[in-house]
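Of the protein chains in this complex, all but one are displayed in their positions.
Here the chain labels run A, B and C in written order, and each chain numbers its own residues starting at 1.
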């Protein structure tokens, strides 16, 4: 096997993951999280951006934002398996931060191999963060799909809108996908560059912020062209396995939190003179949730390991991971609310925070069925016309 | 509403259905059935044709084989709702007979409107039975699909093989789909006509027989052309709603038997000091089976009523009925075996008779997914190229 | 082979004609412009409440509400005519009646278990909507397990002193009265319960507090109700002390069976429109189909993806099957066990709703992260994700899906009790 049996998840990966778990538990447990993001229940509230910037600075100091940056660029150069471990813990804590957004952008920049991309990675090493602005209005990041156009050169000018930009109000840069006659390019733009307007979205997930970002004659710093026109779509495709895998890791962590929280409730909530976990209508679906999480988790590490050691299998493995994680997220969320009963249907019961984060994750970068259709093309060949 | 609220299932339909239920219960209960068809468990046994011909003659005398034949041809001219009621009871009893095969052929003949078809319906009125020979080797009955070719005229000669012919060893005639340059025609052929060879299939279902039928230069009686070349495919299409509905009715009846038998076992089989129906892992899936049966049953009568009263909705309604019935059959069978445990996995426990009949029904004339893809075309339009 | 099986009795036929005429001559006023409370999200406005209450009163005075109740308790003294009125109200697209708790189960419970005083005093104003009602059954530790009541009523002379808390109380913010189950004896679970009618509004801010409870969606939709040394007279008791459980069973029976006086807002539109449109057209116009035609996935329209088509059709079949099962439930020859279909209505309807919105959420794709949507991709006025989040109200309230399956298994199939 080209892959190490242990997914490359050895002692150091375990240590970092355990440290992250302790950190989130100590600094952002369930009640702290509720305090941080759950204050305003009004469904018509304006978009919010609730996070703990002090805590974030600690995370930056711990080096967790530069794990995926190569060593030669003064990053840590961790394996994808190691990064997945951290993302799992962030998902478990439903932690509000640009951690996932930034690591996804890092993988795209790593795939660029240009000086512009290296400069952007240098910004990450300096403690800044970047989020991808690569999705169009109908939700696609593939092919030449984008609603931002690029024109001219030195400087290239961007016009249009990027949608579904994650944690847009928390980051320092956007990595923008824009198309011109010469093809798709990727451009690094400071969030406060002239002509950039961040329009926050009203979203369900209370643990993130999302925006569409408008570009009006935004001049790109020539030193910040991460992928020249014609190269951008290939770069994104190359980085997608990592993006799918890390998004799936977030879901796996959140799913495990949902499982353990629901199991704890089932062990303690008494109805009909039994803890409700006595009843198989509760017990067995919880077991089924556990199995789905285990499936998804195994596939996440398999995909991470493929990224690290067997790159020609990485896309296949990553589609498997996110497909399973997305369906698992739906199932785990559904049962967590249902088994918390009337209490679970109230705002004050904190399970809706993970639930809504999972809904967000489920549909980002493709749901279960999307990934299965990609896999079908890979495994069975395209559909005959 | 074009349809009567009660599906046209009034007093007389109820009476016939109740009579059929009593008849099957009295004459072919579970142990009688096991005796009749379960004698040889050898999985390598030669194809068998086990049925009670004396009992069949009683059924012919009761007029149940001519329910769907129009009154003007000396049939009974019952509504499709009435016929569905009878098919449900035959399915409940898993009754070995050409009842379903013959009624399906009757609906095709009714749709022909030719003298040849009327002559064949006359044979049914005289106590004979007909089975459809319209399916090709890959399982299709649609369009011009058939592996039998027709040539010449007066007489037309048939060559080739028909597959998946139901109860071929029990009937007197085949209604054969054959194609020539002039298109698809339907021809009535006596089972013992020169050049006809019935090759019985080894099948799982112990309550039926099935064969592929070979035709070698079989000369068709010119008076027995049920649909001339060019008309046969349209006639089959017109009759398919009835065929789907009656096949679904058989599954609904068998499913209800599986439900009641499994519920009875769950009420009486004691493990861990409780009847196993106490445990929600058994109770709740049984409830889910019941709901699926109720769905399928309602859709069967809705389809039958559409055939009788709202023909432009009949195809839609029939696809819904068989799609639901087919999936229900899988589910009801699956749970019936599982909940009978080790006992249910033995040959001597008679639940496998209905189980295997359901497997047969599930894949005849389209499984759940097939019908849904037809429905999608109807409801959402064809897929854009 | 006709509609005989569901044909009207002469009384019903005459009454149906009367209802049709009355509804042709009497219309609700124009729908209020402000329907949402300005201060509590998700709570309806006073304007809408007043509008609905006025319409219920008018219909009551016209003889369309409570027509099967005895005349001495404010009813119309008819036999099996309420469903005729309900059908005609639905066909006329009547607005909803607000006094839901009273109409669905409260009035029936009082009729079966109330003293002469109670029946005369309360039923007429339930029907006319002069007094609004809510239900005080659920408690923090009595959700599925209704008998596990902790709210305590202590006898003091001719009065009862009530302490405790109710929760998930719909209409608590509007109610004058509450049907209330309390514990009066801690030594018997089921035999230690007693049932009252309880004047909550007149004691608000004194011995009763009603607090809106925020749902998972952020909307207010029900309440917590607290009693502190609340004193009510013994004449507000139903049946005997210690028989509260059997009274509660009556309430739950009517709640489950959707009683005899469903608010016309519920399901009415579906009945009315199903009559007019062929099934194929109705399905083609369904929100899921619409969504798929306006959503993209994997480089094409979602409606051109066979796997999505398969799942949409599965959903539409289930919805159709459900309505056909309701239709079959009224056909004697096609119902072996009379409780089998009524028992499954709530379970199937709520799970269909949840599965439908879960599918829509997935088809809508990245847009499901958003709280807002464009009109052509909406579902009943909100996003699919919002509908999905809200759908757990259906699978939890009034007996969770798990409890429903227990009851169906026990009552329709005779399986042993799981508790």
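The rule is short, and it goes like this: contacts are C-beta pairs under 8 Å (C-beta built on N, C-alpha and C of every residue); 3 or more make two chains touch, one makes a residue touch a chain.
Source: prediction; values computed, not measured.
Listed residues C:173, C:219, C:255 or C:305: the one in touch with the omitted chain is C:305. The chain not shown here is touched by just one of A:125, A:219 or A:290, and that residue is A:290.
The residue touching the chain not shown here, chosen from B:74, B:123 or B:367, is B:367.
Those residues of chain B that touch the chain absent from the view are 41-45, 135, 138-140, 142-143, 163-164, 201-205, 210, 270-273, 279, 281-282, 330, 334, 337-338, 341-349, 352, 355-356, 359-360, 362-364, 367-370, 372-374. Panel shows chain A; residues 1, 4-14, 17, 79, 259, 263, 266-267, 274-275, 277-280, 283-284, 286-288, 290-291, 294-299, 301-302, 310, 312-313, 316-317, 320, 323-324, 369, 372-373, 375-376, 378-381, 383-384 of it touch the chain omitted from the view.
The set of chain C residues touching the chain not shown comprises 305-307, 309-310.
FYI, only the chains that are shown with their structure count from here on.
Of all chains, the one whose mean C-alpha position sits at the greatest distance from that of chain A is B. Per-chain Cα centroids separate chain B from chain C by 42 Å. A straight line joining the Cα centres of chain A and chain B is 52 Å long. Shared interface positions of chain B, i.e. residues touching 2 or more other chains, are given as 279-280, 284. Residues of chain C found to touch two or more other chains are 402, 405-406, 418.
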